[in-house]
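Let me begin by presenting the structure, written as structure tokens, before commenting on it.
Entry: chain A
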Amino acid sequence: MKAIWKGVLPRVIAGTAIIAMSTATLATGGVTQAGAASKVTISVAYAANTTFDTTPLGLTWWTAVKTEYEQKYPNVTVNLVAVQGGEPDFLTKLALDYHSTSTAPTLAQFPSTEIALYQSTGYLKSLSPFLKNSSWFAQFPKVIQNEGLIGGKIYAVSSGENNVGLYYDKAIMLKAGIKLPWQPKTWNDIIAAAEKIKAAEPKIIPLWTDAGTSAGPNGAGYGILNLLAGSSTPTIQTSSGKMVVDSPGLLQTLNFYHEVFSKGLGAPTSQLFSPNNAPNIPSADFFKGTLGIAVGANFLGGNWTKQVSFPYWSKASTAMGVAGLPKVNGGGYASTLSGWDFGISSAASSAQATAAFNFMNVAQEQKNLIEAGNWAGWVPPVQSDWTVPLYTNFAAPFNEEFGKLLPSSSELPTSANYSVWVQGIEEASGTLAQTPSTTGAQALATMKGFVTNQLGASAVTTLK
Partner candidate 1 sequence: MNEIRFEHVWKMFEGNAVVSDLNLDIREGEFLVLVGPSGCGKTTSLRMLAGLERPSHGRIWMGDKDVTDVATGQRDISMVFQSYALYPNMNVYKNLAFGPKVRKEPRSTLQQRIHEVADMLGIRHLLDRSPAALSGGQRQRVALGRALIREPQVFLMDEPLSNLDAALRVQMRAELIRLHQRLESTTTVYVTHDQVEALTMGDRVAVLKDGVLLQVDAANDLYEYPGSVFVGEFIGSPKMNVVPGTLQIDGGQIVVECLGVRCDVSRELAGRLSATATNGPVLVGIRPHDLHLNGEAPSDGPAVQVLIDICEHTGTEIFATVELGDTKLIARLPRSPMPQAGQAVEVAFNKERLHLFDTTTRESLIERQAKREHISVGSPEAVLDAQSS
Partner candidate 2 sequence: MASLPVMDTVTGPSMSELWKTRHDKSRYQWSSLGLLTPAFALLVLLFLVPMGFAVYLGLTNLTLVGPTAIHSAFTGMANLERLKSDTTFWSSLWATGIFIVGSVVGVVVVGYVLASLLMRARPWMRMIVGGVVVVAWMMPAVTAGMTWYASTTGGGAFSTLLGIPNTNFLDNDPLLVVTLASIWSMTGFSMLVMGAALRNIPSEAIEAATVENASSWQRFRMIILPLLRPTMTAVVLLTGLLALANFSLIYIMTQGGPGNATNILPLYSYQQAFTYNNLAYGALIGNVMVVIATVFGVFYVRITARRL
């Protein structure tokens, strides 16, 4: 079969293609710029619509970095490739682009959950030689440094992290008779508070917990996986690479969801399943005063700033409270940790790779890094930045609080099987939200069946 592609077909297609491509260039206003011999051209791909809180903020940041970089390195031309669409679409597109060397971006920014996948495909260059002398990388906490560590080499470096905590509307809590500042110690404390809110204010949504598949694989990272992280067995993938499809922790987590939805404490499915970026909906609900508590990601706080305006809420800093998400039976906080990382394409020439790393250097300068964190809703990966006013003042007090919560977070696994597994748990959470009569055990059985079915029995395991 492969011989065909080496034979007649390519020539025939190529003939058509030459005409086609040249017309395409004309038709679309000449997008490809041929670099002069002495010049280096690199392409930098990023998610146009999803990483930054708004599309214009993303464009502003990337354009600023590009301008700064091109002034420093006049020999290098940077093509910014803004990949459009929601997060799942961005991931599909990026994977498609990597698939062909002609479209593979020299430098790309993608979720940390993709690193292992891209590395195993051979898409990524090792960054270890570049990072040896990198001052900024040395300032990363170990857990963030290791995000891109595979087989002793580092393939991607973080430019910002997402973690999760509890947001609550202070006024509603007071009305429900809950003392402030509120800090639940166990999951039961959360349920209890939600029940009190329901009793006091029947019209508002007591507790937001992401559910369903509409936000793509990363949606679970802002919702159910944070509870799993605080369960008695938080493991998703064993050291041998098997996906956990049954464990006490999974059952605890799904039972928690069952309790939330069967008691009518959760958000309606019209919000949870919205294709409109469900994880951001709580910021609007809080603004409208229709939501009591949310298991929410760090970026919700930034949504209320004037720059992001999603929606702009000047009183958010006083009206809203933040708390750590407790573990199941107490004993500290838990959260997932997922970052957005830079990686350099293995298809890049050494000149391009150097140029790309220099681009990263500019992007990781403190001002740029913190601005990215502010506008994209990230906790910067450099620990010292967490107390810098540029960061803390942006969405006070939320940014500072989530910086404090970061050390108690744990990484999400990264593998091809993870995308199937996460679909399974999202479907399970969706079923619990959709059909509250479903028990946690039933949802777990469905998830186990689905993931086992998709991956095969040899790729999954059960924890006791």
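FYI, a contact is a pair of C-beta atoms (placed from the backbone, for glycine too) under 8 Å apart; a residue touches a chain by one contact, two chains touch by 3 or more; residues count from 1.
How these were chosen: all candidates are chains of the complex that A comes from, given by their letters.
Here the structure is a predicted model, which means the values were calculated and not measured.
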| item | value |
| --- | --- |
| Touching chain, any copy counted, for chain A within the complex - options 1 or 2 | 2 |
| Footprint of candidate 2 on chain A - complex, ascending | 1, 4, 9, 12-13, 88, 92, 95-96, 98-99, 114, 117-118, 120-123, 212-214, 217, 268-270, 273-275, 416, 419-420, 423, 427, 430-431, 434, 449-450, 453-454, 456 |
